[in-house]
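Note that one protein chain of the assembly has been removed; the remaining protein chains are unaltered in position.
Residue numbering begins at 1 within each chain, and the chains themselves are lettered A and B in the order written.
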């Protein structure tokens, strides 16, 4: 298992981690299979979405906040229940195909760590699953 | 990696791709492990849900549109921010167990490609992960 550090700089943020993950795959010479990108935090998540226009990320964060606002019918004393809920809706991991040593992503896809309760020092755990 | 083509015919649609995936597993004689069904698009997604009553799909698409409407506080110039957001909420892939060459699905489960910005010609990428 490899660990990737991510330092977020805002309360909510989507940090593109694609190049760092590709770099680890290259360094370890993994060829064909799938890469599990797992978030060990409960107020962050991992997703794949468009990387060309930064407004896609902006629209996602703004509208998720509209759906699950920071204040509401919450009892969790830490005051970050919205982040926990977003975490389960977006999901704790992605599994990305790898072919000939390269992340098999669509033209516009990037892998994002989603920070919902930052800024913080975060980690992602990478587990390699070999194909045939 | 195998590619499955999906031609969608509506702006929003859930296309049942279960039989095509099972056909590829049979053709390749994969036996025990898991099948990664990955969507390389950022305005589509993959999910598993009921296949018996078409109203389940209808209710899902109608209510997702209610949660994340087509117009709203969006800046992304292509006008399909709703589709990008749904894509991350539903998720870019499913991982389905395969046992003795058959997709291990529950009685009512089907695998769906979710089109959120169609109609389009789409692809799904299939990666085989062997079990023990």
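The criterion applied here is as follows: contacts are C-beta pairs under 8 Å (C-beta built on N, C-alpha and C of every residue); 3 or more make two chains touch, one makes a residue touch a chain.
Nothing here was measured: the structure is a model prediction, and the numbers come from that model.
Novice: With respect to the chain omitted from the figure, which of A:49, A:81 or A:109 is a touching residue?
Specialist: Residue touching the absent chain, from the options given: A:81.
Novice: List the chain A residues touching the unshown chain?
Specialist: Those residues of chain A that touch the unshown chain are 1, 36, 38-42, 67-68, 72-78, 81, 84-85, 87-89, 91-93, 95, 125, 127-130.
Novice: Since one chain isn't shown, list which residues of chain B touch it in the complete complex.
Specialist: 33-34, 47-50, 53, 55-56, 58-60, 62-64, 66-67, 89-91, 94-97, 99, 104-109, 129-132
Heads up, the rule we're going with is that only the chains that are shown with their structure count from here on.
Novice: Provide the C-alpha centroid distance between chain A and chain B, rounded to the nearest whole angstrom.
Specialist: The separation of the two C-alpha centroids amounts to 20 Å.
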